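Only a single protein chain was left out; the remaining protein chains are all shown in position.
Here is chain A:
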Amino acid sequence: MIRTYALLAWTWTRAAAQYPLSFALMTVGGLVVGGLDIAVIWVIFANTDELAGFGLTEVMFLYGASQLAFSLADLLFGNVDRVSRHIGAGTLDAMLIRPASPFVQVAADQFTPHRIGRSIQAGAVLAVGLTRLDVPLGRVWMVPVMVVSGIVIFAALFTLGGAVQFLLTAAPEVANAFTYGGAMLTQYPLSVYDARIVRGMTFALPLAFVNWQPGLYVLGRPDPLGLPSWTGLLSPAAALTLAAVAALAWRAGIRRYRSTGS
């Protein structure tokens, strides 16, 4: 499965490399689009020292961790949200009769390597945030764990979004509210939002485990809603649970799919 994915992704990368100038421009474009988020954070902190109890460096750390996870998930699995187009164009039929997983084929189709620009920008913000924070070595190991858990959570969201499109072929944008909306939600400390939203993001849709709960652990700060400090350590478990749900939903979608036969 991984070999098939790598082969397909490499094919699309070679195709993109045929237009080196376009490729370079789009990569820089990703960097600039990500830079806009930073400009927004800069304007906010030009007006205040603290946003919902968090300073600039802490917000940079939280932003960098969630956006690095999101951009890598988007690079690897973002194209799953194009499944309704494959249904509309009839190309899903061709994928289903090939001897490779349809999920891998949909995810790797039109693989867009220039999305790495966003990851570079987010990684740089995370690195700057971390170096300015002075996190003790005993807790810094959590940073890679939270980024990987975040990738799994966002990849599961993309998959759920793809699975929903088997039902909503005419309105695939609805899925964006959850994938891109999740990326937007986790840019800022969750203490910004209403407590009911934060509880929903902890116990229903586990977006709080992307960067909020593990981030509080890394920062050594208490949870404003009173959850114990080890809650952040549950990130991998939350990610795997959501991934299992997404896998089931995707299978249900594929089973339900009826080709038009055209």
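Basically, contacts are C-beta pairs under 8 Å (C-beta built on N, C-alpha and C of every residue); 3 or more make two chains touch, one makes a residue touch a chain; residues count from 1.
Convention: contacts and distances are computed from a predicted model.
**Student:** Using the UniProt record as the reference, specify the protein name of the hidden chain from among "Chemotaxis protein CheA", "ABC transporter permease", "tRNA-specific 2-thiouridylase MnmA" or "Stage V sporulation protein AE".
**Tutor:** So the chain that does not appear here would be "ABC transporter permease", according to UniProt.
**Student:** In the full complex, which of A:36, A:140, A:167 or A:252 touches the chain missing from this view?
**Tutor:** A:36
**Student:** Among A:64, A:102, A:172 or A:253, which residue is in touch with the absent chain?
**Tutor:** That would be A:172, which touches the missing chain.
**Student:** With the missing chain put back, which residues of chain A would touch it? List them for me.
**Tutor:** These residues touch the chain not displayed: 21-22, 25-26, 29, 32-33, 36, 39-40, 43-44, 46-48, 50-52, 168, 170-174, 176-177, 180-181, 184-185, 188, 192-194, 197.
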